[in-house]
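Every protein chain of the complex appears in place save one, which is left out.
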Amino acid sequence: MKKFLNTPESVLSDALAGMAAAHLDLHVDQDAGVIRRAEQTRIGKVALVSGGGSGHEPLHGGFVGTGMLDAACPGEVFTSPVPDQMLAAAKAVDGGNGVVFVVKNYTGDVLNFRMAAELAADEGIEVQTVLVDDDVAVQDSTWTAGRRGTGATVFVEKIAGALAEQGADLAAVAAIGRQVNEASRSFAVALTACTTPANGKPGFDLPDDEIEIGVGIHGEPGRHRQKLAPAREIVASTMDAILAESALADAGQVIVMVNGLGGTPLIELYVVFNEVAALLAAKGVTVARSLVGNYVTSLDMAGASITVCRADAELLSLWDAPVNTPALRWGL
Amino acid sequence: MKKFLNTPESVLSDALAGMAAAHLDLHVDQDAGVIRRAEQTRIGKVALVSGGGSGHEPLHGGFVGTGMLDAACPGEVFTSPVPDQMLAAAKAVDGGNGVVFVVKNYTGDVLNFRMAAELAADEGIEVQTVLVDDDVAVQDSTWTAGRRGTGATVFVEKIAGALAEQGADLAAVAAIGRQVNEASRSFAVALTACTTPANGKPGFDLPDDEIEIGVGIHGEPGRHRQKLAPAREIVASTMDAILAESALADAGQVIVMVNGLGGTPLIELYVVFNEVAALLAAKGVTVARSLVGNYVTSLDMAGASITVCRADAELLSLWDAPVNTPALRWGL
Amino acid sequence: MDIALTRHWVQAIAEAMDEHKDRLTQLDAAIGDADHGANMHRGFSAAATALETFQPESVGQLLTKVGTTLISSIGGASGPLYGSAFRAAGKALTAPEPDAAQFLVALRAGLAAIQAMGAAVPGDKTIVDAYAPALDAFAEELDSGGDLAHAAARAAKAADDGAHATIPLQARKGRASYLGPRSIGHQDPGATSTALIFEALAKVVTP
Partner (left out) sequence: MDIALTRHWVQAIAEAMDEHKDRLTQLDAAIGDADHGANMHRGFSAAATALETFQPESVGQLLTKVGTTLISSIGGASGPLYGSAFRAAGKALTAPEPDAAQFLVALRAGLAAIQAMGAAVPGDKTIVDAYAPALDAFAEELDSGGDLAHAAARAAKAADDGAHATIPLQARKGRASYLGPRSIGHQDPGATSTALIFEALAKVVTP
């Protein structure tokens, strides 16, 4: 394993210290395990809290700031945070009108956030949970833990965050978060496995000419493997999987994210985005907004995910609303 | 070689098409090999043109936009663009008050930009060249082609771009670009080699427990190799090299960039930044502004570079000036 | 089961997790995200440390404290599951020093908590596949007149068998379920850590 780190155990605290040093708009409370805006929540503003295992940077800490999250709770690498963190976050950022938990659908995240929500309720903080489950590589059936939450998290946090900033109430903020999740679907392909600091070696072996289809963002193997193929073919089958589930055919406009998993350079992401845009154009779908870059990563995994969100005028205007976070910034 | 691409030959044109589809503020002229702002240059504004081999994304195309570059000329992967491109760019974006070429110090870039400057002069366009040579891994002596241009390019483009936007004249814009270059020094360390699409395999072999010290951004080997070490030690020796050359000891304030080379995830860059910040703090140097992320990459190389720029109040205020490009955006 | 013995149990679990950290992580790498060893090690180290300065009045209080500590230190799926199990077990105990049968009731409350929370049934390739057969064996031994030591020994064996028996199963809960049929052929990490917990119990209660 070759990584920039001091010890495998200190990666998270060192990285958090680095975030604190780099982003003076953020307050990083290492003891509580909470990254939050340095500024106190405006009285009456609904607060957004998210979190999950670390190793997905800039998710979630990089999305804390005006117009997006109020706080994020980083767990250990690929490990959901503990309820104490979300409780501390909720207490720190509650503006009196309740807190929305944005939770990616993993057993660990769901259970820990559920416990935190109960603890918060005990302390008189009203919590609504928005569960993100956009990954069509997993069938949503009783045979699985349900679709995973991946790229759509960025869309949910951005759009619900914008509505919260505008002063909407708890129910409305949660509702739009759920609406964005419903309108979004993702699929990811890995060219290499990733290496967690604790494990020290790649999570799976992948021959030099094979790729892993339908991976998540925790280094777990995907649904199957296949031979490496041209970007056009990989994108075509990925988009088939996405479009099959999300009834985008009749969608006039979409927001698209082509997201790098950590080890894939931007030049390749643009190649992928080009294929996505061409394919959607051929279907008569307009890419109204887009993101191309590393937003939801899986440590050093080479690979990419594609997320498509059906967007109406309201979602687009919330998307365009000002945002000022380490990883997403415009209008401010 | 596992990459998202259609053919090794089409990477660049596919990626440029992707950029064009993703960034509607940009006009990508594939035939001319020029990425420029969609909007015409304001009459009287000095124009900034940069360029270089591709494979360093977001450099340079990702820095085209208000407050930074007017145009960028992408060469083939790791190959300087040809003079025709820079000439076409200069003609397209000249606002009547001259053009600044921001050129990284590589023989190829220098020669091709020099030819372009002559051709532009023939057409009545006044050109000033700012040569960026910040990489202290290379000794600036008659024994070498001189220090390479790397991370400082981002600082030069941002700050000179801001001054140009404010209406300064050609001499002033070029002068501040040179000042920023003089005030900036960089050093890079690679954990892995990178693979160019044309070559199809890593540029050098690096054992599993060794790292390459003093690499450039073209996959060329560095000055020497050593055993993998904790981030703190790597940063300490890197900063020694930087501080030895740039007389930062008496610098009150600096802008720092911790830059990923393409295959290194953000969590590790924050670990590195944390060490840099701690080390500078111990020396009484204030990190006034910072960037942590992938800005000047070397395809899929795992590694990081550190750039430090001594900054006075003027440079900081130009740094803070609004910028709206695909890769750097604030205040707009 | 008295307080001292229960302390030893937690201590023994912590040691086992330390020893088997890498194996658990490798099992999790195959069908999960390669953190189960680190998770269990972090959680039970924290529990052991917490107990150093904790003076409970009953085994129940001690187990509740362990559960709370696990919840606050593990995260992941296993944190809430094991944490709730220990808390439920602790809360189910009324006698300060339970006998074997009372202890079985507590262990059962633990399993119930896991199932209430995670909705896994036997065969889903989870903790439950080691935990449930362990309790059956424990109960059987008590029913046929065995003491705590024998019951724990049989439970440990049954848990270990149960963990092995997860190999041919397709996961239907947790992260491994994402792999569909590809989860077949690998032993479940959570079932394996459960087997270690029962093995530690057998060790400390065997005179």
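Letters A, B and C name the chains as they come in the text, with residue numbers starting at 1 for each one.
In the analysis below, contacts are C-beta pairs under 8 Å (C-beta built on N, C-alpha and C of every residue); 3 or more make two chains touch, one makes a residue touch a chain.
These numbers come from a predicted model, not from an experiment.
J.: When the whole complex is taken into account, which chains on show are touched by the absent chain?
T.: Checking the complete complex, the chain left out touches B.
J.: From the listed residues B:Gly203, B:Pro265, B:Gly293 or B:Pro326, report the one that touches the chain absent from this view.
T.: Looking across B:Gly203, B:Pro265, B:Gly293 or B:Pro326, the contact with the absent chain belongs to B:Gly203.
J.: Pick out which of B:Phe78, B:Phe155, B:Phe187 or B:Trp319 touches the chain that's been left out of the picture.
T.: Considering the complete complex, B:Phe78 is the one touching the chain left out.
J.: Which listed residue (B:His23, B:His60 or B:Arg148) would be found touching the missing chain in the intact complex?
T.: In the complete complex, the chain left out is touched by residue B:Arg148.
J.: Suppose we count only contacts with the excluded chain; which residues of chain B make the list?
T.: 53, 75-84, 106-108, 111-112, 114-115, 137-139, 142-145, 148, 196, 198-199, 203-204, 216, 218-221, 223-224
As a convention for this text, only the chains that are shown with their structure count from here on.
J.: What is the distance, in whole Å, between the centres of chain A and chain C, each centre taken as the mean of its C-alpha atoms?
T.: Centre-to-centre distance between chain A and chain C: 32 Å.
J.: So how far apart, in whole Å, are chain B and chain C when each is placed at the average of its C-alpha atoms?
T.: Using C-alpha averages as centres, the distance is 54 Å.
J.: I'd like to verify one number: the distance from the centre of chain A to the centre of chain B, where each centre is the average of its C-alpha atoms, in whole angstrom.
T.: From the centre of chain A to the centre of chain B is 29 Å.
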